[in-house]
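The complex appears here without one of its protein chains, the remainder shown in place.
Going by the order they are written in, the chains are A and B; count residues from 1 in each one.
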Amino acid sequence: MRKVLELKGVTMQFGGVTALNEVNLHVNEGEILALIGPNGAGKTTVFNVVTGVYKLTKGEIVFNGEISVVGKKRWQITEAGIARTFQNVRLFGEMTALENVITAGDVRSKSGFVGSLFGLPRSRREEKANKEKAIELLKFMGIDHVANKLGRNLPYGDQRRLEIARALGTQPKLLLLDEPAAGFNPSEKAALGETIKKIRDAGYTILLIEHDMSLIMGISDRVVVLDFGSKIADDSPKVVQNDPRVIEAYLGVPADAS
Amino acid sequence: MVFNLRDKSAELWERSPMPSRVAITLSAMIFAICLPFLGGTFLNTPISSYEAVLVYPVGLFVLMALGLNIVVGKSGLLDLGYVAFFAIGAYTMAILGTTTSLNFWQILPIGIGLAMLSGVLLGLPTLRLRGDYLAIVTLGFGEIVRIVALNTMSIGGPNGIANIPTPPKFLSLEYTLQNQKAYYWTVLFLIFLVIWMIRRLSSRRPGRAWESIRQDEDVADLMGVRTLKYKIWAFAIGAAIGGAGGVVFAAKSMFVAPEMFTLNTSILILACVVFGGMGNIWGVITGAVILAYLPERIRFISDARLLIFGLVLVIMMNVRPDGILPRKKREKSLHS
Partner (left out) sequence: MDFSVLVDQFFALTIDGIALGFIYSLIALGYTMVYGVLRLINFANSEIFMLGTFATIITSKNIFGYADDTEPLTGIKLVYTLLACMLASMIVCAIAGVLVEIIAYRRLRKTGSNRLTTLISAIGVSIVISETVRILTSSAPANNPRLLDKIYLISYMGSEFHIGSVRIPISAFEVRLDTLLVIVFAILLLICVDRFVKYSRLGKGIRAVSMSEQNSQLMGVNLNKVISSTFFVAGLMTGAASFFYTTVYESTKFNVGFELGLAAFTAAVLGGIGNIRGAFFGGIALGVLEIYAATIFGTQWKAVTAFVVLVLVLLFKPNGLFGESLQQARV
């Protein structure tokens, strides 16, 4: 199985704080990998180093077996095929839902400034194609009925779905979802779980940060557990759920202590 | 419900079919062109004896405000040194006009090019900085241009450059002191060009890039938007427009001096953008018209002009940060 993403010896230090410590993990093509751990374990930091928000202190991150992420600019990483959503919804609030997704799709456009200004044929073709793709993505995520509503006016659930649609708009190979179910009730979470599986079945690879265990157990192929910046488990959901070290990390006491 | 002028107009526009849109645009353009012939004293200043003299300075402000709007209003880049590009355009006209045999029409593209180049050169190192710092650095740049002009004797020093030639006759249009209209129509032509350009770019990739940069630059980066490239383009185009205004200004005033290009002018133009509604072309035009027109007509506030503009900035930001023509909710119809 091909490794879409590989982190080798990744260490991230901020001043005196070590957020990630020699982390080794990989994501296989077409799988849903869940990244879990107590608060402050470094999960979002992993997202941030993979997407180029932070500069790695040490280590290597390889995408698609060939491209090193380290040192690349953020838009280059997105262009290479990695997209993400955010823990707190960060839409372009003053754009419509459709515009949000179209903007993400622009990364695949070849036309430049001059093309847009003079309405050159390639620019017009790309505009049209981009818009059609965006509408399809909105339909796929079930929010095409709010296509022309401003991002900030959307209900919370639609905002979360729009974030995913926008990330998909960049036509990524690897999709990073940061707590996509935060604030959802159980039925919404179940629906989201189905949607994530649908996304994977459509050909995307997914790396997912989540706290809800039932959601994770239900959809993940594999689970990686972080604690204080180090990886403490990396296995199937069932195994990880029963791993005493994982239980201790969450509860703070050894599993058999009473 | 307050009648929202902007949204209603936007709605009307989007509902109109193509022929109506062409008709509306043409009538608006014709109205603007014929403005100087409207007569009546409302286009004059109380002291000047020239007819319709106000259309030109108001027009110039509108042009500059449109240029700064791309930088500040659309892209969210606070440029406090915009007057520098205006100055570069003006001095280009002054220097080339008095030392070479090139005329206004030939110097215009050169002035625009130089202003644009300086916009790019300024932007390359500084656009990586966060908002507040960009503001200070651009402010410094504006001052530096003025100080360099002040201290460089070969371009006139504090005395500036005089005897700048006026533009040659264009078709049958004469550019004379009496005939302010000619300058106005030149500025108007530039304004039409700029409006066309901005509308074109806004609905396409550059416009989206600028909006995303303004709203959340970090996220725009992560969505693949090439933020540095588009920020520099915003600077470059804003600078080009400022430079164009400067060239016209120099040709009309026939004299330039460093004291004409101060920080105050940058602030004045910023006030126009802020007052009218950042990012919105029509708001900016309205704002520029109001803020440029009133002090000319009401002379007693002319001395306190800058003070009032400062107040405008504070009050607008606290009470109505979206400008006087705010956007309530924009729900475009799917027909667009």
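The rule is simple: a residue touches a chain if its C-beta (ideal position, glycine included) is under 8 Å from a C-beta of that chain, and two chains touch if they have at least 3 such contacts.
Quick caveat: nothing in here was measured; it's all calculated off a predicted structure.
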item	value
Candidates B:Ala115, B:Ile164, B:Ala244 or B:Ile267 - the one touching the absent chain	B:Ile267
Residue of B:Leu80, B:Ile164 or B:Val247 touching the missing chain in the full complex	B:Leu80
Contact residue for the chain not shown (choose from B:Ala10, B:Ile155 or B:Leu313)	B:Leu313
Residues from subunit B at the interface with the omitted partner, ascending	72, 76, 78, 80, 125-126, 128-133, 135-137, 139-141, 143-144, 147, 150-151, 218-219, 221-222, 263, 267, 270, 274, 303-304, 306-307, 309-315, 317-318, 321
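The rule is simple: only the chains that are shown with their structure count from here on.
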item	value
Separation of mean Cα positions, subunit B and subunit A [Å, integer]	42
Subunit B residues touching subunit A - in the complex, by the definition given at the top	197, 200-201, 204-206, 208-209, 211-212, 215-216, 218-227, 233, 327, 329-334
Complex interface listing, subunit A residues touching subunit B	51, 53, 74-75, 78-79, 83-84, 86, 90, 92-96, 99, 102-104, 106-107, 109, 111, 113, 116-117, 119, 123, 127, 147-150, 153, 166-167, 169-170
